[in-house]
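Quick one: this structure, given as structure tokens, is what I'll be asking you about.
The complex appears here minus one protein chain, its other protein chains still in place.
Let's look at subunit A:
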Amino acid sequence: MTEAASDAFVAFERVQKSYDGETLVVKDLNLAMPKGEFLTMLGPSGSGKTTCLMMLAGFETATHGEIKLEGKPINNIPPHKRGIGMVFQNYALFPHMTVAENLAFPLEVRKIGKSEREEKIKRALDMVQMGHFGGRRPAQLSGGQQQRIALARALVFEPELVLMDEPLGALDKQLRETLQFEITRLAHDLGITVVYVTHDQTEALTMSDRVAVFDDGRIQQLAPPDELYEAPRNSFVAQFIGENNTLEGTLERVEGERCTVRLDSGEVIDAKPVNVGKAGERTKVSIRPERVEFDPELGPDAHTLKAEVREFIYMGDTFRTRLSVAGNDDFIVKTRNRADQVRLTPGQSVTIGWLPQDCRALDA
């Protein structure tokens, strides 16, 4: 990580965490966030995202390393003094209190006067468009409404940092999209710093300033969404974000911006070396399905390979073609539904091709 961790708003420095003293759930986590950033932790289940969030919130202690807030280590500050807002996946609205009482709770424990309290509650409820629901109990609200209240409660005491752990995981797709939009809007309007945890890559890509892709207790890549998609730094990220075709092979030559890879099926292709070792080492070549073309007229640089159609799927705006290429039976090609686009039939032999700069040689 290249940012100067010292002037970051939130910083993880060499943080490790083990629950059982045998395995590390978080291995050497380094992360620095500027104020006002919307950062998403994305990763498969069990990759340690929640653990990181809990360490930041103070519910788990780091086994090793330091977590800093505004430059000050917070390892020894109890959770209630950290002033961090939190939104939980199951909302965690107190069932025995009304919505207004739920929102009053953080203000009461901060000994804020009644009139100011009411004003803040009203403002927070209006913010999430739930102004008329103050008297309801959580059980009388729908899932989406509960999530809005949970959000309002986490924001009502005006924290500078808000953590959200899969807050939309239990909602249906449409509601999720509405709320995704609302959360990003609120975060930007209020200028708060957000650490958002999800295992849904669309959510991560659409909402965040930067995304930290987690796997196996490490950040695999920390980058803005477009960079993550366009330029994955390793094959895990390439696989995890979006759709991806992988061809395995051995490096023959590496020369600056260009390398040659001998695929396991014997073909030799050119690729852009991103994360490779020396000649003779194994590599995985990654090509996005929408960068592949049939019967290419891409110019002299382009690569062409013979392929056999396995399956042709009509998807409305796009066609998905599953091909068998260089020993990979799951090679997907996505083409737009254009008037002149031919529909392929299984068994048909075709030629496919791509530009070498769209073909990234990554770690094996």
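The rule is simple: contacts are C-beta pairs under 8 Å (C-beta built on N, C-alpha and C of every residue); 3 or more make two chains touch, one makes a residue touch a chain; residues count from 1.
FYI, contacts and distances are computed from a predicted model.
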In UniProt, out of "Transcriptional regulator PadR-like family protein", "ABC-type spermidine/putrescine transport system, permease component I", "Acetolactate synthase" or "2Fe-2S ferredoxin-type domain-containing protein", the chain dropped from the view is recorded as "ABC-type spermidine/putrescine transport system, permease component I"
Omitted-chain contact residue, chosen from A:84, A:125 or A:362 | A:84
Have a look at A:48, A:106 or A:232 and name the one touching the chain we're not showing.
-> A:106
Among A:95, A:256, A:280 or A:316, which residue is in touch with the absent chain?
-> A:95
Can you list, in ascending order, the subunit A residues touching the missing chain?
-> 57-59, 78-86, 88, 90, 92, 94-96, 105-106, 109-110, 138-141, 143, 153-154, 157, 163, 170
